[in-house]
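Have a look at this one.
Other chains of the complex are left out, but the ones given are in their true place.
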Amino acid sequence: MTFPIEEWQAKAGEVAARLHPAGPMPLARNGMAELDPELASLVQVLARGKYYADDTVDLKTRALCTMACLVAIGEQRYLENWMGNAITAGATVDEITSILGQLFVYVGTPRAVTAYDALVAVRDRIEAAGS
Amino acid sequence: MTFPIEEWQAKAGEVAARLHPAGPMPLARNGMAELDPELASLVQVLARGKYYADDTVDLKTRALCTMACLVAIGEQRYLENWMGNAITAGATVDEITSILGQLFVYVGTPRAVTAYDALVAVRDRIEAAGS
């Protein structure tokens, strides 16, 4: 099987430009990118080029699904990143709040509160940047 | 604070009719419903009446987010249930497949394969019912 890596790379660049119009995303400076840049790059190319760029599902819905998955994993840094991406892709704080209410039922309060706290942090950063 | 329980109950009934047009959902016959029917009923009224029925976010997007959250939790029975709900709300097997590919990046293969296996089971049931 051959993989359309160049095509994914081109599309991944377009998604990156849509999600991070002001420049490269902050998570790019993590330990995986430092210690195994080939893996970090391939994972981004695959995720963005094969999936986030594929309009079978629109980018806003995809960002919300990734966020919903992360609510159950409970990593606040990733949650803030993908809540920001969802908002960049067109979601509102009200929409995310309403989805978190629905997800509380499946994950319970500790995980849900971590997610609400992440959303408060993202909202406050956006408001501070906009004022 | 007062809670609009009656309004949620009415809206929850509408959501139930949309998600389960052929009758009550199979999960209703679980241990929570048998041992603590008041809690099971309140959880359904809250989830469906306050959230799933709230068109701040459309029902298809909500069902996909619940499914994405369950991918990380890894419960096959719930996954099949919500994949079926997402399809009833308008999602296609191709859309769900494409979202699972994106979620693989965050949860890894064991959880992702559980989700793909659930989707195969749901698809096969739908095809068997339709033939």
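So that you can tell them apart, the chains are marked A and B in the order they are listed, and the count of residues begins at 1 in each.
Here is the rule we use: a residue touches a chain if its C-beta (ideal position, glycine included) is under 8 Å from a C-beta of that chain, and two chains touch if they have at least 3 such contacts.
Predicted, not measured: the structure shown is a model, and the values here were computed from it.
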Completion exercise
Here 2 chains sit in place, yet the whole complex recorded in the file consists of a number of copies equal to 6
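Quick note on the criterion: only the chains that are shown with their structure count from here on.
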Problem - Geometric centre distance via CA averages, subunit B-subunit A, whole Å - result: 22
Practice task
Using the touch definition up top, name the residues of subunit A that touch subunit B in the complex.
Solution key: 43, 46-47, 50-52, 54, 56-57, 61-62, 64-73, 78, 94-95, 98-99, 101-103, 105-107
